[in-house]
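Removed: one protein chain of the complex. Kept in place: all other protein chains.
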Amino acid sequence: MVYGISIILIGIGIYGLMTQKNLFKHIVSLSIIDTAVNIFIVATGYVSNGKAPIYTRALPGFSPNSFVDPLPQALVLTAIVIGVGTLALGASLLVRVKEKHSSINVENMKGVGE
Amino acid sequence: MRRLYAILVAAGLIYMLFVFLGTLPLYGKVDLSNRVSAHFLAKDVNSVDVKKWVEGDKQVPSREKIYGRKGFEDESANVVTSIVVNYRSFDTLGEVTVLFASAVGIGLVLGGMKRMGYGRKPNFILRVSTGILLPLIIMFGIYIFVHGHLTPGGGFPGGTVIAAAVLLLYLSNEEFVANMKTSKSLEGSMGSLYVIFGLAGLATGGAFLFNFLPNGVVGSLFSAGVVPLVYMTIGLKVGSELSGVVAEIHEEREG
Amino acid sequence: MISLLIAIPLLLAFISIIWRSLSKPLFFLASFTNIVILITSWFPNGVEIHAMGNWKPPFGINLVFDNASFYAALVVNAFFLLTSLLPGLVGNYGIPLMLLMAAANGFVLTGDLFNSFVFMEIITITAVTIASKKENFYNAFKYLILGGIAGSIYLLATIFAYASTGSLNMAHVSMAGISSSSLVAITTLYAIGLGVEAKLFPLNGWVSGVYGGNDLAPVILGTSVSFAALYMVGRLFGTVFHGNGAEVLYTLALITIVIGEVAALRQRNLLKTFAYSSVAQAGVVVAMLSKGTGTAMGLAYFHLTNDAVAKFVIFLVAGFLVYNYKNLNGVFKKHKVLGASFSIASFSLVGFPLFAGFQSKLRIIMEAFSMKDYLFPSVMLLATLIEVGYVVRWNVKLWFEEETQEKAETPVIASTLALILALVLITVFIKPDIFLGGAMKMGNALADTKDYIQGVLSVVKGGM
Amino acid sequence: MAMSTLLVSLVATSVVMYFISKASWKIGAILNFLIGIFLISYVFALSTGTTSELGTLFGQKLQLIWTNASYYFSLVSLLVIVSVMLFAIKWLDSQKYPAAFNMFLLMMTAGSLGVFMAADLITLYIFWEIAVLSSMLIVPMGKKESRKAAVVYAVMSASGTYMYLYGAFLAFQRYGTLNISEIAKHMVSDPSTGIKATIFLLLASAGIAKSGIFPLHTWLRIAHGNAPDAFSAVLSGQLVKLGSYVLMVSVAALPSLKIFSNIPFYSGIPATNYFLIALGATSIIIGTLMAIKQDDMKMLIAFSSVANGGYILIGIGTMDPIGFEGGVLHVFNHALAAAVIFMAFASVVYRTHTKKISELGGLIHKMPITFLAYLFAIISLAGIPPMSGFISKWMIYQALVRKGMFITAFIAFFGSIGSFLYVFRPLAGVFLGQLPKKYKDVKEVSPIMWLPMVILVTISLIIGIWPFPILKPIEGMRMDFGIAPTMKIADSSHWLIKGFAGNWNPVLVFNLFLIGFVIAYILYTLFPRPKKVDLLAPHKKEGAPINIYTGGEFIYNPDLYQYNTKFYAGFERMYEKHPSWEKLLEMLAKFFYDLGEWVHGWFFRPSPSAYTFWVTLTILIVFWVRW
Partner (left out) sequence: MSALIWIAGGMMVVAAVFAVEAKRILDSVIAMSALSLISVFLFIAMRAPDVAITEAAVGAGLVTAVLLVTLFRMKGGGDE
């Protein structure tokens, strides 16, 4: 179910990348894909009725499958930050693209192509 | 037409991923004992007989783990943190580097000189409340990364919260310019510190990023050896880094 | 010790953000130290691992140091060292270059799938930064988008691998019995995810824009990074997945070769021409890698080494020319040393005798024939024919056309470097073992899955 | 000195030569010439059967062997090259890149010698590429069009070379060896005709491309026509012969009659050979017809090289003892003739700076020695006794008639007649007729330049009278290749060349010709001399109307009315609208460019969306195929 959501979101993101002419939308679409992939990853680690992987006073001991898989979560933490890095760099590139080509719409940009 | 093709192709991709999904275990029906994370959770990685483990003899950890006692190989209560900062600390170093690379890249791409103004006077409420909120926000950010090994959160969200404070300053004050020199120095020295932690581990324990400090008791603030230190480093670094990014996107080139 | 290959450039990069002016000397220092470290641990002839934080694999992240990763790291760092000798080229980009160096080393050395993803993302981001030099923003942006998609796909592949094996460690993944259907899923996704960095058709649309956009990007991305990416192709499809998915790579590679050369032929821009040629050469390498045997892979990396050396010279010279002259007709009359190096490098690219490319190209054809593959050599020879066309055209244009009045000072260091590398190319023709020995060791190490698993999973060695 | 040492040191010396020539190109040119003389003496001293090893390449020994064929081809090559080297000592002062010319000429010499010495296919390939590469770098030193010529040359040559390489590796893969004689042995016993024929044709295609045989002949016109003038002599006289050598290797060294004995096609000639003969015949037709049309004198001879390449191929292709010898001897004849002709043209261009026939005329009085050299060379080229060119053509005809190949024979005769037409055009247009006024101060070239021509012409004449020294290695070659080894064709004790339809006694023929010439000279001196009329009235200024009238009008452009403009207009009109192979190949090249455009337009779009689309589509296709 959650898998389904994330896959559809990936599809939407790809669709956005393919159809949109505004480069800002590309960043937005990429961000959607990132989020979707993150959801997907966390979903692979979900265990029904598992607890959040934190030892607390209320949950003292370890037994198999009592927690959800912490590793995908750790990976997602990394992936989120990587996504931010990519997006921020992309946004700043767009600022300069706009300055140089006077538009960020693929069809109206000047001096692009070849 | 273009949209139609796009929809078709995207639908194809969705279909493909659904088909691939069939190769994964069902949602929620994961058996952790087949995965390495079982031992991250049990925190008994060092006691696993790797040879047997990889050949399919999954040694299900059955030891009782008690909150508040010694005996773990990694003492942070938050297992995700122990993975992020201890078991897979190297990934985190990479992650920090990604952010750093991105910040450097933004600096090089924008290469701004003068602050961009929003062209309007920030309203009174914003200005006053910023003054009140600012220390609180920063305190909160610090709290998040200092308790990273105990509670959810850690260096990255903590640092982000600090950066949010800087953003608030930019929004509330047309004239405000962050001191880039300080933020860069903090960023650089914190980054170096992380690597130096790693090198210290290499020197004392023979492996890069080795946890060279003594462990404490699960659940207490001063536990988990080097983990809180690393998370603080990360928190400060991310905070200064993202503040730098916030400052940089507010800069315009003159002329 | 090998963790220092990554730690030192990172540390120096962090330090140089504080003292910006130091970035150039520190970059040189970092690459120099790395080369020294590598030289002191010449060809391990076995599998050494470095378990990060002393967490033994498959639990922790480990660096793997065997003949393959050694040779790859050597080549990668050598090009960084060469680049660091060119302060004019490095400019403000010392820090991204150091990060790129750390990431490329990490990418090569790591034995962990997710870790390789992280390093791939660092490579993408720093490469985008470098690509944006000389206001080449739009192409850098395109690269960023494509790299982002590729990164997502690579990450998905990694997660599929994790979900079906329960581990991220390459050695463990390669020995864990993955069901054939999930293997298809994983290798398909990896083929596409790596295809972008490995410049496979049609994922290579960014190449011409990025390589053709400034003088620094092609020099470093076309050599070091390209080597690292293609190393990963060999590691994943050779060692980890035992050649599963090789036919996809093979098909894509053949198309890549033809498309790359044809696109290069029509190019009127010097840098872009050779950018496309580099695409085609990547196709040759991947086609050879997809064969999966030690010899074939060794030859592929031998070819790649030759190609990288030649491309370094070509891009160095071309970058200088394109950004100093409006009209390139007959410019080599003013820069004879640069011209001679360029010609030698480009002839080596084609595979004329007397130059290194001959050795690798002929061996590759021979190896392909001995595997009863008649298609690949014919495609390769056809591609070479097209290559002859544009290489000769450019050489004739740059040497013999009527020159213009424009003048630029000959860059002394660049000329010397280019000449030395050109001489290296000639030396390799006479004594191919200079590159071939290492490349063959690399190929054999990549093909030897058993040794790799044995080395990673049973011997836990932290050690300096 | 071992052959391997010689070749390696020659390549190395050529690089040194650049720096020497950089200091003084004249010293470089002289040194080049001296090295050439040394090489000739070296070639004479070497005894057949000597082997030498160059080293190993991927486990294969690179071997050199000195055979009769190596001796013969090296000698012919060196004769041409050394003459050009001598010629260049003076001629280079008109050139822009003398140092590079010296370097590449020497390197090319090394490459060519290596080709002739090679005992295995890879060694041959290596030296072949060295020769091609260095010659390819000399071609663009000429005028503007030569830049394009170099590219065309390189690509055409490479297309043949890479087919050859494919064939070589195919043979290696099948027979496990690259050594030519061993491959020959294996091929004889190999039952699979298809693969043998493939290997054979692939190997031969390098020769086809290089010697300008149809369909890869078009580069000759462009490259020979635009290369630096003296270098055209090497191109046409020597480099093209590399192609003939490879053709000979693939036809004779791999004994095609035995290998393809199961597919006889026509009077014992296998289909594969017949295919080559057909290509040769086509080349004769195309070369002859196109040569007649040319106004550019160098392009004219370039096309004649196409035709003569055809003769050589036909001769060798028959694998008939006398035809084979004729074909191989034709290599020698054409090499010398073409070299002299191109050097003569180079001399003319050196003095007049034009190579358009219609702009020249009457140089016979200004450059008499050049004229004489040219005259004898074209006599040889056209195959008129007593020059040596006749003998080889005669031998080829003999073979064709004997084999009953009447169509080919007819084409060969046609080519001969055509060659009278086209060699006469530059003779009439350049040397005879009216001297344009602007060339009235033209002088004969210096002895350094005419001497090589005279030497070559003399050799050609001597061989025409007494061909036995050159026939001896050819006979040796024939024995080596096992073509009717018991038969003796050259009979020096009776001064005879034995044909099938009669014998040829060159000495007798020469004497007859000598008598005829003496009679003609006497008649010439007895009759009154014709009176000369200047084309431009001497008292008029240049450019002003001239007192030549036609139909009551002043003639403003006397060049148009010169008789050598549109020399064979009537004849040319007969095939004006001929289909052009050159255009076809250009279309092929354009196809690749267009493919590039298409690829660029489809896959390398400026927008990231398109990339995303292709990436996704590729994933889907891969998924579809693999799932």
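Which chain is which? They are A, B, C and D, in the order written, and residues in each are numbered from 1.
Please note the rule applied: a residue touches a chain if its C-beta (ideal position, glycine included) is under 8 Å from a C-beta of that chain, and two chains touch if they have at least 3 such contacts.
This is a predicted model, so every value here is computed, not measured.
Interchain touches from the omitted chain, evaluated on the whole complex, reach A, B. Set against the missing chain, the residues B:12, B:105, B:153 or B:191 yield one that touches it, B:153.
Against the chain not displayed here, subunit B makes contact via residues 78, 80-81, 116, 118, 144, 152-154, 156-157, 160-161, 163-164, 167, 242, 245-246, 249-250, 252. In the full complex, subunit A touches the omitted chain through residues 1-2, 4-5, 8-9, 12-13, 15-16, 19-20, 22-25, 27-29, 31-32, 35, 38-39, 42-43, 45-46, 50-54, 67-68, 73-74, 76-77, 80-81, 83-84, 87-88, 91-92, 94-95, 98, 103-105, 108.
In this section, only the chains that are shown with their structure count from here on.
Looking at B-D and A-B, the interface holding more C-beta pairs in contact is that of A-B. Rounded to whole angstrom, the centroid-to-centroid distance between subunit A and subunit B, based on C-alpha atoms, equals 15 Å. In whole angstrom, the spacing between the mean C-alpha positions of subunit A and subunit C is 28.
Averaged C-alpha coordinates put the centre of subunit B at 30 Å from the centre of subunit C. With touch defined as above, residues shared between interfaces to two or more other chains in subunit B number as follows: 5-6, 9-10, 13, 17, 24-25, 30, 35-37, 40, 88, 91, 94-95, 98, 101-102, 105, 109. Subunit D has residues 606, 608, 612-613, 616-617, 619, 623, 627 in contact with two or more other chains.
In terms of which chains touch, the assembly is arranged so that all chains touch all other chains. Interface residues of subunit C facing subunit D in the complex, by the touch rule stated above, are 138, 141-142, 145-146, 149-150, 153, 184, 188-189, 191-192, 195-196, 201-203, 205-206, 208, 245, 248, 252, 259, 262-267, 347, 352-354, 358-359, 362-363, 365-366, 369-370, 372, 374, 377-378, 381-382, 384-386, 388-389, 392-393, 395-397, 399-401.
Those residues of subunit D that touch subunit B in the shared complex are 613, 616-617, 619-620, 623, 627.
Those residues of subunit C that touch subunit B in the shared complex are 3-4, 7, 10-11, 13-18, 50-61, 92-93, 95-96, 99, 102-103, 106, 114-115, 118-119, 121-122, 125-126, 128-129, 132, 137, 140, 156, 160, 162-164, 166-169, 172, 175-176, 179, 181-182, 185, 189, 457-458, 460, 462-464.
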